[in-house]
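Take this structure, written in structure tokens, and hold onto it; I'll ask about it next.
Coming up: subunit A.
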Amino acid sequence: MGAVLTGRERNYHYNCALGSTRAANRQLAWTPILGSFGTLRRGRRMEEPGATRMASCRGDPLVFSERKQHGLSIEYTLSSPGVSLSSLLCCTLAVWTVTYPVSTYAQAPALLASATVIVMLGILVYLHWIRVQHESILVISGTGVQLSTCFASGRCDTHFIEMDVVQDIVINEGIHRQAVIYYLCVLVRNNQKNGLKAILPVFLAARPRLDCLRKVYRGCQEILHTEPNISTCVMDR
Partner candidate 1 sequence: MARKVLYERSGLPDNHVSRNFLETLRRNVRVRKYSYWSVVYESGVVTQQLGSVCIFVLCWWLMETGTLVPSQLFTSSLALSFLGYYLYDVIDGGTGRRCSGRTRLADLKSVLIFLSFTYGLSPLLKTLTETISTDTIYAMTTFMLLGHLLFFDYGANAAIVSSGLSLNMALFASVCLASRLAGPLHTFTLITFACELFALWPLLQKKLKKQSTGCHGMLTVLFAVVVVTALAMVAPACAALAIVLLFLLSFLIPLWLVKLQLYKDNIHGPWDEAEIKDDLSGVLH
Partner candidate 2 sequence: MPHSICMVSDFFHPNAGGVESHVYQLSQCLVERGHRVVVVTHAYGDRAGIRYLTNGLRVYYLPLRPMYNQATAPTLFHSLALLRCVFIREHVTVVHAHSAFSSLAHDALFHAASFGLASIFTDHSLFGFADVSSVLTNALLRASLGGATRAICVSHTGRENTALRAAMPPGRISVIPNAVDATRFTPGPPTGNPDSTCHDRAHLPRSVDRRCAGVTVVIISRLVYRKGVDLLAGVLAQLAATRSDLNFVIGGEGPKRIVLEELREQHCLHDRVTLLGALDHRQVRDVLVGGDIFLNTSLTEAFCMAIVEAASCGLQVVSTHVGGVPEVLPPDLLTLCKPTVRDLCAGVIAAADRLLAGKAPDRATTHARVRDFYDWRDVASRTEKVSNDDSSQNDN
């Protein structure tokens, strides 16, 4: 019943529970840049059996998967399709098509070389800091909520919130650029005083639609309001 947490993942969660997210990050190997091309291939193979296709607010396709440990934890992951090789090649070719005549006319071969270097750096920056591969929210009963964002280069950003400062997980509506969208957010309580310390939005890059958010909301609410029961947890063998 429910997915088995492998040893590696359990360690990861244990470390997160202790609050050492940096250690957890180190456990996830920082894949070298060529590995990002692995992501390209991996992206296509990574659809898990329980995954469903959903759409984002703008209509982009998303892959939605749910991993549930009954009564203990629940994890929702939204994946965008990987960066396609053809788009990177097109981008590079476009820059070359513009720069080559300019460098020939201006008799500055350094221009073409520098343009190439800039494009490469740009792609690196894009893959490492901008392009989000998948985002997930993990709610562990009695422990806390973990939000993680993984970029196309393999870098992962995680943020852990302890359960005693989590007030609630709600669907709110807000204005994003030129549209009004629904978004899921975690309400973080202010320990000393009453009121909220922060509202942390989830799935910022994916921006799924309301049907997807409803599923996530229901799942999270179920876990938030059940007491942690040790007997349902699968022990390490």
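Definition applied: contacts are C-beta pairs under 8 Å (C-beta built on N, C-alpha and C of every residue); 3 or more make two chains touch, one makes a residue touch a chain; residues count from 1.
For anyone wondering why these and not others, all candidates are chains of the complex that A comes from, given by their letters.
Since this is a predicted model, take the numbers as computed values, not measurements.
Asker: Pick the candidate that touches subunit A in this complex from 1 or 2.
Answerer: None of the others touch subunit A; the one that does is 2.
Asker: Taking the touch rule as given, give the residues of subunit A at its contact with candidate 2 in the complex, in rising order.
Answerer: Answer in residue numbers: 172-175, 178-180.
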